[in-house]
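Presented below is the structure to which this report refers.
With one protein chain withheld, the remaining protein chains of the complex are depicted in position.
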């Protein structure tokens, strides 16, 4: 193993794994990075009860970046049938991964967690079980597979700062400011930012703030469900969301405006056409259309309608989300558990991920399900998002002023 | 208005609505039910600012069971296009509803909330917007529509008992006992019980208890997602769920067993075939297959695989759930927010609904979204469900003994 | 019973109680308020199984404002010993209450819930069990006691608006605005506002906002514990709270600055002296001292130190809180469960009470314990409070401008 083994906890986790699985170890060589920027190297001899036990230990160490000394080619087995996997297949992490094939190291493309690696035409691609085809050459075992887990950043960044702390008792105003800086820095570096949003954004009165962020170019992709889009359009067409007016009063319209909003878009044929027909003149979806910001609306069994733009097949929706997320550098998840977890499943661990929700269990579940890079903010989206938008526009203004 | 107006809050709500909407009222006649089982009758003259204002007030009173004195036929308008609704359409509640058509009162079939009423061939049917077809005669306005909101039961039942109380500090053991009695009473009366379940049932160690309830005939329908079925099958095939063994230890298998489980079922072709192939020999899905208990597995964008039995199109899944729920008398929702809310949307208000979750927000959201008849239990499903199963089998045993 | 019986639910609750307790009723007279501002009057004949059963029913109806037709004097019994209560004592509600003594109706002074009524020297006073003295004449039974439960306000106010709605999905920004208006209206009408606060106010970065509200005269009383005061003073003296700097970084000072802050105040002798010594130059406690705003710091077993100003005896602290709360019109509870519930216990139901916390269970528990008039806001105090302060100063500025 090589890298920042000590301060990234890698060595600790490795020894821990060996012991917890009942193995024995001896540290053969240990070259510790003496100064801050040096990397370390460790060679460990591991012994298990038998060959099978040893294999299980090696398998567990694999995601930490451990590799057996003699590099060998990956072993491949052929998928016997569509969506049927060979025994012993290698199950991916969401970290940068290489496989050794015919003596060359190939970077695995489209890496995402809990998938398989298929080698084909000199390329290695990460493939979910649902897309495995009969005849695919699938990597089995860990031999020839090298994982590079993300190291903790040396510089203090927002993400480092946040993950240092578990408490919910943090200075919220300060956090908004730091997130605003992070967003601006990402955009200035040419990065792409995706927003994953739930209908709570509209109910809590934060729709205008999100529409503003899209209009000002801070959002490069929107992932949501039918509900966010319908509520946003209902608010534009009728001034209500689920029949509640912007002052929080329930109108007699009840759910009817919600259905009308869907009907109007169906009558136009699509959200884009509703904009072109002059029906839809503002809001989140309008800004996406007007600025050609891509969006994916994924269906769920709670949906009314749904809108014609919604991808009702969940397998196709996953694919569309995955394609849209390629090249994204930062994801901000707001007020949705379903779409946040689904998006987290598709992201490589290198993507900065922040999850904002009033309900702490959304954040907990996201991380439980493997999106370990996500940091969580437990706050009220209805006040948080407008303040974030203000902070960004304020910081951007300052930057312009000082640049002029 | 007629019925148990006072103790069911109906009159209070009605006067409240009128006042909050700025209307004036005068109670013209009030015949109060003098004794416990008498119904009351009230005639109220309402005046609004103008005809439009008055209509809005009447619209708001409608779901409470109010009707204008002269019964007239419903007004119908033709849907101009598939999934496009006529202006002013009547938006349904989830209560028993009748419409007057050609002088006769028709009970609206398939009632569910937030839908439209289509009159065709002398029948009135409740139809979601997504199934409205060009040419359908859709009810508009409230004239000729009569709603019968559920009255609060006079007898003390479990559901009455529970809804009396808001506190989470209730005697849990006692509640389990009462729910067990309610389940037994429902089954003895020939009622049908549906379970809506999330994967937490398996993670928390309650799978065997649910499998037992199915085996013993207490479950007539299972609504779930891909995750519950896969975890259940993984546990049967490999002894793990998401790689965690029944003692809560994470094995090195991690997510691989999860994928293997999916692959095995795909190789067989279906869960039923996996049972017939002798692969699957126990657990929740096995008991459903063995006893021919219908189940609907609805897809979501979080799914791995999915299993071949999963309906991946959310619109088709909704339809399948709706069909399966016909005639169900009681629904027990456990450890799933998505499926609980989706099911709640499809239920008439007469169905006894109980929602069990460790997270109080699941219950709150369910009721916010209109499933007002649901009662909530905030508890740990991993201990609750085994205890419920024990209690049922104990009570059933007693009954058998005393019957013999 | 007399009053707005129908729209305030009173009649419904009364009939409900009778039935749930197994009683029979017949409505003898019912004069319904025909128009909006009319009150209603109902006379109900109730029959129980026996005299004891009937008494229990009457007891249960009592808090709803029911009274037996023939007004008689209250029955009094003598407390046999300090803090020992006579059997059958009347347990108070937190509503306006009168007792008939020697033919005259006396308003019960210092009403608070779950206490006793002592009649002495022609006055009736509400007394907690801990302050009952041997020889006190204590009201027993419900005869001669009249309760006036608060009626729901006819006009739409903030408190009415909020309690209409159970969902947490409300437009937060709008709610802040309405609360700001309510605070200004209360102050303009000469009302008194108390703030009950926890240390989360400082940790989340909202201390400056609260200090500003005190400075600007919007707070007439502060109820808190040792922690809020110490963290506030630590922040002023050392720039940290529990060793965390305002940017959320943990400094190496850890808990030491917290202890230093306590030590400095002890060295001065009191918070006031620390201000006069020039040690403390800003913050929440400083503004209280400078403007002579009373505060009560009540001790708890979690405290470090504590500060010399803290009342460590909980019985004395309760008394001090009760005295300080006399004449308060509105209470805003923020980020503390212990002090919120303790304060709620001491308040008459006529006091407008709002409870703000990120944790919904604080609000739920407050209401479970009888502070039914409280409305809850689930939000992030760190962003909420600064925005509230801004909104108030903005609205106050507008009013000044239009007044000039």
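Order of writing sets the chain letters: A, B and C. Residues in each chain are counted from 1.
Throughout what follows, a contact is a pair of C-beta atoms (placed from the backbone, for glycine too) under 8 Å apart; a residue touches a chain by one contact, two chains touch by 3 or more.
It should be emphasised that the depicted structure is a prediction, and the values quoted were computed from it without experimental measurement.
Participant: Give the residue, chosen from C:186, C:270, C:312 or C:393, that touches the chain omitted from the document.
Facilitator: Per the contact definition at the top, the residue touching the missing chain is C:312.
Participant: Which is it among A:12, A:39 or A:81 that touches the chain not included here?
Facilitator: A:12
Participant: Which residue, C:135, C:239 or C:254, contacts the hidden chain when the whole complex is considered?
Facilitator: Missing-chain contact among the listed residues: C:254.
Participant: If the missing chain were put back, which residues of chain C would it touch?
Facilitator: Residues touching the hidden chain, for chain C, are 21, 56-57, 59-60, 80-85, 87, 89, 91, 113-114, 116, 128-130, 252, 254-256, 258-260, 262-263, 266-267, 298-306, 312-315, 317-318, 321, 337-339, 341-342, 345, 359, 361, 370.
Participant: On chain B, where is the contact patch with the chain that was removed from view?
Facilitator: Given the touch definition above, chain B has residues 161, 164-165, 167-176, 178, 199-200, 203-206, 244, 246-250, 358, 378-384, 386-387 touching the missing chain.
By our rule, only the chains that are shown with their structure count from here on.
Participant: Using mean CA coordinates as chain centres, what's the gap between chain B and chain C in Å?
Facilitator: Between these chains, centre-to-centre, one finds 38 Å.
Participant: Could you state the distance in Å from the CA-based centre of chain A to that of chain B?
Facilitator: 33
Participant: Quick check on chain C: which residues sit in contact with 2+ other chains?
Facilitator: 167-169, in rising order.
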